[in-house]
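A single protein chain has been omitted from the complex, and every remaining protein chain is retained in its original position.
Chain nomenclature is as follows: A, B and C, assigned in order of appearance, with residue numbering initiated at 1 for each chain independently.
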Amino acid sequence: MKILYFAFLRQRTGLGEETVEAPADVHDVASLVEWLKTRGPGYAEALRDTSAVRVAVNQEFADLHTPVAANDEIAFFPPVTGG
Amino acid sequence: MKILYFAFLRQRTGLGEETVEAPADVHDVASLVEWLKTRGPGYAEALRDTSAVRVAVNQEFADLHTPVAANDEIAFFPPVTGG
Amino acid sequence: MAVRVQREDFDVGAEIAVLTAGRTDIGGVATFLGLVRDIAGGDEVKAMTLEHYPGMTEKMLAEIEAEARERWPLDECLIIHRYGRLEPGDRIVLVVTASAHRQAALDSCAFLIDWLKTTAAFWKLEETGQGEHWVEARESDDEAAARWDESPTKAAG
Partner (left out) sequence: MAVRVQREDFDVGAEIAVLTAGRTDIGGVATFLGLVRDIAGGDEVKAMTLEHYPGMTEKMLAEIEAEARERWPLDECLIIHRYGRLEPGDRIVLVVTASAHRQAALDSCAFLIDWLKTTAAFWKLEETGQGEHWVEARESDDEAAARWDESPTKAAG
């Protein structure tokens, strides 16, 4: 799956975009977040407070319960501030 | 005094502007209107229905009771339609 | 801060550029551009001639501009209104308001154009297929202008 990071999440993870092969038990946003946090201190820091993070799955707003699959595009970002 | 006519009043009187020497008994807009109406059929027609006519004295909205004097600028026009 | 009543056309982009040149305190510029429509009251309009009262029309525009500046925190304000014969598609009126806050710019622009469209000292002679006629004041326009007799919306950012 393709993972995107914006704003402070991009800065903390150190990358804007990556393609990952998640373990089989990653089936929703919550389990994806838990797995991503194990990938390094930048990820753990970026995703520590999920109340400050918004998520979109395939460019639609989603939440922790939204299912994710291999070909999905999942984006993490702070609440939008508008233009 | 200087008299201005706009829109249909200009068309009916046949002129946009004139300088007149009004008789001594012309002391307010009402008496000015009565005197102007005696000056010809165009004037009588233009000023026949004063409910359809607005007046300004020295570029301020006025009414039939507003006093007028020799050096005033008096304008007659229909209700404004805006731009 | 300017009011212009003119026969000539105007350039919207150039007017905005002049107002905002070198300014770093303006957050929002609201603009209303009025064009002559080819339809009025169901009739096809071939042309429209605007008449105004030179002197008084400008004086009233300056007064309403001063009122807008009093009601909203405006950095810049511009009103241009044309007179003379105009055809469908021609530019007729421009209102530009600039403020640190978008709501002030938007509200003052709407206030000014409502006033201009109802209360400004202009008279319109329309040329239609049925000949020429003077346009009469319209009720719905008066209602739009009357809304502004209430207190203004607070600036929201």
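By definition in this document, a contact is a pair of C-beta atoms (placed from the backbone, for glycine too) under 8 Å apart; a residue touches a chain by one contact, two chains touch by 3 or more.
What you see is a predicted model; the values in this text were computed from it and never measured.
Novice: Could you list, sorted by label, every displayed chain in contact with the chain left out?
Specialist: Listed by label, the shown chains it touches are A, C.
Novice: Among C:Val3, C:Leu61, C:Leu74 or C:Ala110, which one touches the chain that has been omitted from the display?
Specialist: C:Ala110
Novice: Can you list where chain C touches the absent chain?
Specialist: Here the touching residues of chain C are 11-14, 16-17, 20, 22-39, 88-89, 100, 102-103, 105-106, 109-110, 113, 117, 138, 140-141, 143-144, 156-157.
Novice: Hey, which chain A residues sit against the chain that's not shown?
Specialist: 4, 6-8, 10, 56, 59, 75, 77-83
Basically, only the chains that are shown with their structure count from here on.
Novice: When the C-alpha atoms of chain A and chain B are each averaged to a single point, how far apart are the two points in Å?
Specialist: That pair's centroid distance is 76 Å.
Novice: Just how far, in Å, is the C-alpha centre of chain C from the one of chain A?
Specialist: Chain centres of chain A and chain C, defined by C-alpha means, are spaced 49 Å apart.
Novice: Find the geometric centre of each of chain B and chain C from their Cα atoms only, then give the gap between the two centres in Å, rounded to an integer.
Specialist: Here chain B and chain C have centroids separated by 28 Å.
Novice: Which positions in chain B are in touch with at least two other chains?
Specialist: none
Novice: Quick one: which residues in chain C touch 2 or more of the other chains?
Specialist: In chain C, no residue touches at least two other chains, as defined above.
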